[in-house]
Each structure stands twice: as structure tokens, then as C-alpha cells.
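See structure below.
Just one protein chain is left out here, and the rest sit where they should.
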Amino acid sequence: MENAWLIPLFPLLSFLFLLLFGKKLKEASAYVGILLTLASLVYSVIVLVGRLTNDTYKAEADWLQIGNLQLTVGFEVNQLNALMLVIVSLVSFLVHTYSKGYMHGDERFPVFYAYLGLFTFAMLGLVLSPNLLQTYIFWELVGVGSFLLIGFYFHKDSAKAAAKKAFIMTRIGDVGLLIGMILLFWQTGSFEYDEIFASVQAGEVSGTMITLTSILIFVGAVGKSGQFPLHTWLPDAMEGPTPVSALIHAATMVAAGVYLVATMFPVFAASETAMATVAIVGAVTAIFAATIGLTQTDIKRVLAYSTVSQLGYMMLALGAAGYVAGVFHLMTHAFFKALLFLAAGSVIHAVHTQDIEKMGGLWKRLKFTAPLFLIGTLAISGVPLLSGFFSKDEILIAAWANGNYVLFWLAVIAAFFTAFYMFRLFFMVFTGKPRSEYKNVHESPASMTGPMVVLGILAVISGYVNTPWFGTFLGDWLVEGNEALGHGHIEGPAWIMIVATLVSLAGIYLAYLMYMKRSLAQDWFTSRAPTVYSIVNNKYFIDEIYQSTIVYATKAVSLFLRFIELFLVEGLVKSVTGIVQGLGKLGAKLQNGQVQAYGTVAFVGLAVLMLIFALTGGYL
Amino acid sequence: MNGVPISAFLALALILFCIGLYGALTKRNTIIVLISIELMLNAVNINLVTFSKFGMVPSITGQIFTVFVIAVAAAEVAVGIAILLSLYRNRRTVNTDEMNTLKN
Partner (left out) sequence: MTVSGEFIAFLALALVAIIGGVLLLNLTKVVHMVVALVFTFLSIAGLYVLLSAEFLAVVQVLVYSGAISIIMLFGIMLTKHNDEDDESPSVGRWKRLFLLLGILAFGAVFYIGIYDLDFGTTPVALHENNAEQIGMELFSKYVIPFELMSVLLLVAFVGAIVLSRKDDDEKEAEKE
């Protein structure tokens, strides 16, 4: 564990190596990336195992000393960090492997692997950071990695726009995080998590300030995790290559927001308002994104909205004091959502379209992908005995136990929607008759199915580390030695589990009726409430609202500023350059080689000096 | 014997010096430039002689100095004209604005 700092360095090495030698290696760069992330994974697992038996390890070195302030860099291995390390490096490793098949033939293949390395480095660094400042640095690096990967197909305008959008939207959140971070530093005099928590628990920071800082930090998390109202970048980010979506927009980066809230949990827990904010935003996002997911027809966008919705779940869990539930769902979600994205990528790879209206009947053609996709779908829908079931159940119990009954029911409805739209997706893609002509539909190569199998297994079994039946091992371990994180397991009434099961089964059944048996017309709802449908189908016009308000306002302001720039600043600058230019020309003119001109200048200079001397009181 | 004040002589010398300076810096003909310089020297001489009579410490030294200045001026004129002549043979001109080899 003492050498946990090596973990992020492997992907960094991969990044640098591929940056330098990628052109020569061509597709062999995949092996560099895969091997180095495998090293990270192996080491992460060793660290996790070590952490299971040992205490938290923390190492720091001085970075800057400014007066009494001391900034440090270092790394910390606590329960959450160790868990995140494994999740990130595992998904990253699998995505590296998967990309070898998926990106085959792309001319910027080595660049893709280099970017993946950079992103993995940033994410692992973020996870290991022991203080807010370091976290912030890696937080921004993660943003850069994400930007590069979303805009990987930069020749497509939509990809460029999506990359910019993702960067700018998350930046809005980052500003909040930065302000919150500075406020916290001002109040507690430290960026160290330990010291911040200690001074918050000792009551050294006023209640209002805690609320303010935690909400500001939550704004950062909202931006990164695509929570309402900053969620719009996440679906657009699907312009990136599908493995990227699986890595960044399902398992790791978007989870960074949740991770941040989980890391800062003791601060949040000290303020009821902040907790309520987190819970409400989470619940609203969960149901909001789920309804949008009902109407989308792009396979990746459905998954994107489902990601937003699931992240909302995690936020709800954290806001409802269900620390364990949130982190647990973060872990299971990382597995099954990565699985779903990789499977979706496999489908896209096979049929070369993302529109589910054009798919159908793929069950027989994709022997591996289809069952794996089904596993993922079952897991996310919360069907009993799969991982999603347990984690979602924990969240519902946490919401109920916290007394937020409205939020609880919102979450239940969102669960129903989730089950419905996920199975709608499944049925439309894999069952029925093909809705368009396919050519060369073939199963993906082993490098793609392999990772999916691994994730499929994890999606099934990862729930069993924390179940009400076989023991809440994960929960107990996560909160061990830290009172502020709450209980390892929250007891809830047994009917919640039954309700959750019934709701997800009901959603599946409805989808079955509509899209499999077709005994219920698909436009049953659409035809009855066309307005509602069109609002939902247009994602509640959030983008349009932003366009007509914030974007226009910004443009107006920038136009105004541009005029200032044009006439004031530029005028100033131009006059300065003009003066200098004029002086230069004058100087050049004076250098005409004529002694008399030189003499004149010298004499006039003398006269001016004497005048000044006389006027300032020389001999007068 | 003290009818003319010292400042009158000094003012005259100042005026002559300014005329000489203007001429030296604006005239085109090198000979006139040289003559203007002589005028400036003369103005200086007037000052010297004036101070030798009305100065803080009146003595003959001012006049001695003037003698030296005149001698140097004579030597300067001789060399100046010689240079001018040799320049004229080379460049066929005595105009100052055509003597711009300092430029390159």
C-alpha cells in the first residue's frame, strides 16, 4: 500500500509512451495500453486486499510553504479510495481491451489509446488525492481527458460541439467547486480532508458556511455527474466513441461527482439543508432523466439518460444519509452500465447504426452480445438476484428511513420508468423482425466480448457483497472507523423490497406488452397526450431554454464587451502601437546620416534639459 | 568707465552665439557652416574678455585664453578648409545634405 502512488503512473506512462512512439507502433499501441492498465489493475487489487486487513494509509510531502500555509501533495488509501481504484482500473482495463476490437482500423488508433491513458491517469489520481487541491487538479485533468475523447471524431461538427459543450457545462460546475474549496480553505485553513472534517465536526465552522460550501461543492458534482440542471452535456457526449462512453460517461468520470460528494460526506452531513438539496436534486434528476429516456430512439442516448437517472439515484442516496447505499450503487452501476455501453457498442459495431427504430431481431445474430445485454438490462431494472436489485433496494430503504417519502415515491416511479425504457430498448433491438436490411451482421471479436463477459459476471455477482440476506460486508467495511459516515446498513421495512421488485417487473411487463407482444399499442400514450409526449421527447426543451436565455444573454453581454474591446481597448492598444511606430519612424528619419540633423537633435535636447533645469529651480 | 553693464556684453555674445548655432545647423554650404562656427567661437571670446574685465576675479587670464582660442580657431579653419577641398575633389560637392555617409 505504500506504493499506491504508482497506480496512476502506469497509465501516465502509457500516455507518454504512446504520445512519443504511437505513430510507429500503430495498432500495437493497444498492447502497451492494455498491459500498463493491467498493471494498474493488479496493483489496485493488491491495494484493496491490503486495505481489507490494514488501516488507512496516507503519505504526504510538502509542496508549497506560503507563510503559515502549507500545501501538501500525497495519496491516501482509505476504503472508498481503494474501492474506487479497483473500479476505475478494472473498467479502464476492460475498455482498453475492448477498444482494440472496436477501434480497429481507425487511423488515429494510437492517439485514442494515448487519450485513454491520460484519462485513466487523471481519474486514478483523482481517486487517490488526500486533499481538495489535488482533487481539483485531477478533477480538471479528467475534464480535459473527457474533452479530448468526446471530440475524438473531431471531423464531425456534432462531436466538436459536444466536446465543447461537455467542457463548458462541467466548467460551470467546476467554478462552484473552486469557490466552495476556497471558502472551505478560508474557514478551516486547510485543504486536507482530515483536517477539514475535524474542524467541521469540532464546530469551528458556522452552520451557514457549511451549507454554503457544501452546496457549492455539490454544484461541482452536479456539473461532473450530469445532474439536473447541468445534465445536457452528458447525452451529447455520446458523440464520442462507444468505449469512451462506457469508460467516462458510465463508470468513472460521471461517478467522480458522486465520489466527491461521498468523500466530502462528513461536511455535507453537518448541514441538513445541503443534504436536502443533494437528495432533492438527485431525486428530480432520477425521475426527470428517466422520463426523457422513455422517448429516445438512439441506443446510446437512452443509455446516457439512464446514466443520468442512475447518478441521480446515487445523489439521492447520499442526500438521504445513505452513504453506503450511494457508494454501493456507484459500484454496481459502474459494472452494469459499462456492460450495457460495451454491448451497445458491440451492437453498433455489428449493424452500423445507432437508431433503435432500425434494429430488431438481433437476438439470434449476436449470440454473445444479446444475453450480456439482457443481463445488464435486468441488473439496471432491479430484477431480484442481480446486482442492481440490491443497490437500488438500499437506496430506497435509505430514502424511506430518512423520512423523505415524496422523494421515496419519486425514486420508485423512476425505477418503474427505468425498467420500462430499458426493456423497451432491449425488445426493440433484439426481438421482433429486423426493421432494416443488415449487411454482414457478425458477432464482435473476442477482444470485445471478453470484457463484456467479465462485466456481465460482475453485474450479476457484485451485488452480493452487500445484501440483507448474506451480510452487509461492504457497508460495514466502508464505514468502519468513521462514525460520520452513518451506519453500514439501514434497516428498512421488508415491503420496500417487494414494492421495488413489483415495480420493476411491472415496467418490464408493460414494455413486453408494448414492444414484444404488441398487444398494447405503442402510441397508446402518445396519442392521448401529444403535448406531454412532445415535451418529453424534446428533453423538456432544456437545451432550447438554455439557448434562448443563457446563451443569448451571454452573447448580448459578449457583444457589448466586444464593442468595448473594439473601441476602447483596441483603440488604446492601437494608439500605443501608433505612438511607438511614429516614434520609430521619426527615429529612422532622424538617422539620415546628416551631421546637422544629429546636431539639431542633440542641441534641442540640451536646450530642453536646460529649460527643465531652469524651471525646476536651477539657478533661478 | 563703467557705462556699459556687463549684461549688455553677455547678451550680445548670446545673440551672436545663437545666430552662429542656427547657421551651423541649417546652412547647406559647408563653408558657411565653418564660418558660423567661427562666429560662435567669437561669441565665446567676447564672454571671455568680458569676464576678464568685469568678472568675479578680474585678471588678464581671460585675454590669454582668448589668444589661445583664436589660435586654435585658426588651426581649425586651416584643417577644415583642407578637408573641404579634399572632399570636394572626391565628391564634387560642398553641400552638407549630400554628405550622408554616416548613414551606412
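All chains are identified by letter, namely A and B, in their written order; residue positions are counted from 1 within each chain.
By definition in this document, contacts are C-beta pairs under 8 Å (C-beta built on N, C-alpha and C of every residue); 3 or more make two chains touch, one makes a residue touch a chain.
A quick note: this is a predicted structure, and the numbers were derived from the prediction, not measured.
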For subunit B, which residues touch the unseen chain?
-> 1-12, 14-16, 18-23, 25-29, 31-32, 34-36, 38-39, 42, 45-46, 49-50, 52-61, 63-64, 66-68, 70-79, 81-86, 88-90, 94-97
For the chain that got dropped from the picture, name the residues of subunit A it touches.
-> 592, 594, 596-597, 600, 603-604, 606-608, 610-611, 613-614, 619-620
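Going forward, only the chains that are shown with their structure count from here on.
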Indicate the whole-number Å distance between the mean C-alpha point of subunit A and the mean C-alpha point of subunit B.
-> 87
Residue positions on subunit B within touch of subunit A in the complex are 21, 24-26, 33, 96-97, 99-104
Once bound in the complex, which stretches of subunit A touch subunit B?
-> 591-596, 598-600, 603
